[in-house]
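After the structure tokens below, expect a handful of questions from me.
Removed: one protein chain of the complex. Kept in place: all other protein chains.
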Amino acid sequence: MAIAKEESGIGANHALLELRDLSVDFETEQGTARVVDRLSYRIDRDETVGIVGESGCGKSVTARAVMGLVESPGRIASGQILYRHGDEVIDIAKLDPKGRQIRELRGNAISMIFQEPMTSLNPVFSIGDQIAEAILLHQSITRRDAAEKAVEMLDAVGIPLPRERARDFPHHLSGGMRQRAMIAMAMSCNPSLLIADEPTTALDVTIQAQVLDLMNKLRAEFQAAIMFITHDLGVIATMADQIRVMYLGRVVESGPVSTVFRQPLHPYTQGMMQSIPSLRGARKRRLQSIAGNVPSPLEVGPGCGFASRCPHVMDVCRKAKPALVSEGGVQSVACFQHHTHTEEASHAG
Amino acid sequence: MLRMIIYRLLLIIPVGLVLVSFLFALFHLIPGDPAQLMAGDNAPEELVQAIRQAYGFDQPVHIQYWNYLIRVLQGDLGVSTYSREPVIDVVWPRVINTAQLAGLAMLFAIVISLILGCISAMFWNHPVDKSVTVFSLVGICTPVFVSGLIAIYFFSVYLGWLPIGGKATWKHYILPVVTLGAYQAAMFTRMVRSCMVDALGRDFIVTARAKGVAERLVVFKHALRNALLPIITLFGLGLGHTLGGSVVTETIFNWPGLGRLMVDSILTRDLPVTQGAIQIFAAIFIAVNLIVDVLYAWVDPRIRYD
Partner (left out) sequence: MDFLKRFSRDKVGLFFGIVLVLIYLIALTAHWITPYDPLQTDLRKVFQPPSWEHWLGTDQFGRDMLSRVILATQITARVTGLAILFAVITGVPIGMFVGFVGGWLDGLVMRITDMLLIFPIIMLAIVLVVIIGPTENGVIFALGISQMPQFIRVARGVTLSVKEELYIEAAVAVGASREYILRRHVWPNISAPIIVQASLTLPVFVLNASALSYLGLGVQPPTPEWGQMLNESVAFIFNAPYLMIGPTIALFLFTLAANLVGDALQETINPKLKKRK
């Protein structure tokens, strides 16, 4: 049994992004809240990693941190965000968030799409202008060529009559079309990593399926790694290769989607699985929800964050935090039911 | 867009009619006999009678109202009881002087407030932001007649650099324009800042940053362009306030404008001039309001293209 984080490494050729002990704090009137707590995980080239968790578990903040977009009162307290850009490895956590270096990565090597397509596009600029702006920022081509490229991108994301739509303003487009335009903008500079922060949550179910289908298609076409953030396990199942389950700013379980779905080890993951409605499942079985609420990051004690809601809670759970330890190779879990490694021990070692 | 402009233009007719009627009614509400007022307290009865006849005060109210309406529509605002000149000839040069003062003051205020407001929003909650906030607060709490007098004392009396009042050379423009402009700038800065803070908190700002747009462009292109919608309305309302403030400013600096004419005519009981000045002011306010609405529609693509 090896500690999960040690087996990875940005040195490995296929690794694209690696978070090492990343912590993000938010200053509030009641004190400092640690929203992301010594988080470590890796995303490989061409891999889609699904990050799942309830709202407030730190998944979006992690994404923002990778973009260098953590806003005041939040700040990166410690840790590294290592990103392989060509031959060099850049620690994004150390870059000036308003500096040139991070701006050259943003929208170029790493791009992002957001939850709210209705408000994420600037209402006073045309769709085409907004896409062309991203292209012009990162490529040395003429304005006219950038506009042409923007139309091509709109076509690539399946927007009908792309030339006309490029001249339209965001309020002319439906939510699904706007999200397609956002995707076109994000893919326009051929990024190595696409961060999708709940891209389908605000959309209707049928539109959701279309957008997911589009993203799967583009993933193959553009060969980008995707960090897919969602609270919807169903979406993960159709999109992701790898899954990271987050709870209170930490990963509690990780592994290939197929393995984790077949045999979830953490009680939180198990709880989430049981709360998915299934068409095939027995009708009599009642849909379960996880009892209790997520504690506030301000109230985190010395023990496991899930202890207050866990059906299998033991004494040790309230005293120490379990480390994320690999179980049988590909799957890792942070739970004392499966091992006795505490967070402190793993850090000492 | 064209339809909206036509609609707004047509709307002027009822608004203007209501205003003119309102003014007519108001001046008939003034206690006392208007003829007596115009003639003066100690005027002989024959003079009062003559004025009454000349102005038609002896006729029934509805006839008076009708005549008044016709005259206003013809641009005839009556004759000044003080200078015996047609009101329109008295008022017109004053309108131009006031337009100069208010226009330059607005320009000053817009430039200063856009710069300070944007800087303040960029440095949100930082000492820079706080000092801008304090500056604008002090400005808002210092009425034009206080800052104007302080400026006169300092620049004209103490240093002797600038003239005390009047309107002859370019030097005469500086104090009135800056005094009036600074007050408006303080008002605007506060509002520009809050519009900008609001715009910078919107989702599309994150999108722009995530694209790799430089912070300078995020503020001055993405945020400012959006904040412009409310800001233009503010400036439109502000132009009204600047014209209101010009009344006081003109009095302080002895500026031969419409506002001072209005105040002087009130103090000398020159009723036709007062009425005329108010009508011109009202017409200006309505025109300004119309222009602001059209401008707003032009800036907002959601209105422009629908």
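By written order: A and B. Residues from 1 in each chain.
The working rule: a contact is a pair of C-beta atoms (placed from the backbone, for glycine too) under 8 Å apart; a residue touches a chain by one contact, two chains touch by 3 or more.
What you are looking at is a predicted structure, and each value in this text was computed from that prediction instead of being measured.
Q: Quick one: which shown chains sit in contact with the chain that's not drawn?
A: Spelled out, the missing chain touches these shown chains: B.
Q: Among B:Val197, B:Ala210, B:Leu224 or B:Leu261, choose the residue that contacts the chain missing from this document, as touch is defined above.
A: Residue touching the chain left out of view: B:Val197.
Q: Which residue, B:Leu69, B:Ile115 or B:Ala282, contacts the hidden chain when the whole complex is considered?
A: Considering all chains, including the one not shown, the answer is B:Ala282.
Q: Sort through B:Val79, B:Leu243 or B:Leu261 and give me the one touching the missing partner chain.
A: B:Leu243
Q: So which bits of subunit B touch the chain we can't see?
A: 15, 18-19, 26-27, 29-31, 124, 137-138, 140-146, 149-150, 152-153, 157, 194, 197-198, 200-201, 240-241, 243-245, 247-248, 251-252, 262-263, 266-267, 274, 278, 281-282, 285-286, 289
Assume only the chains that are shown with their structure count from here on.
Q: Could you tell me the distance, in whole angstrom, between the mean C-alpha positions of subunit A and subunit B?
A: 54
Q: So in the complex, the part of subunit B that touches subunit A is made up of which residues?
A: So the residues of subunit B touching subunit A come out as 125, 202-204, 206-215, 222, 225-226, 229, 299-302, 305.
Q: Residues of subunit A touching subunit B in their complex?
A: Spelled out, the residues of subunit A in touch with subunit B are 67, 69, 72, 98, 103-108, 111-112, 114, 116, 119-126, 133-134, 137-138, 169, 171-172, 182, 185.
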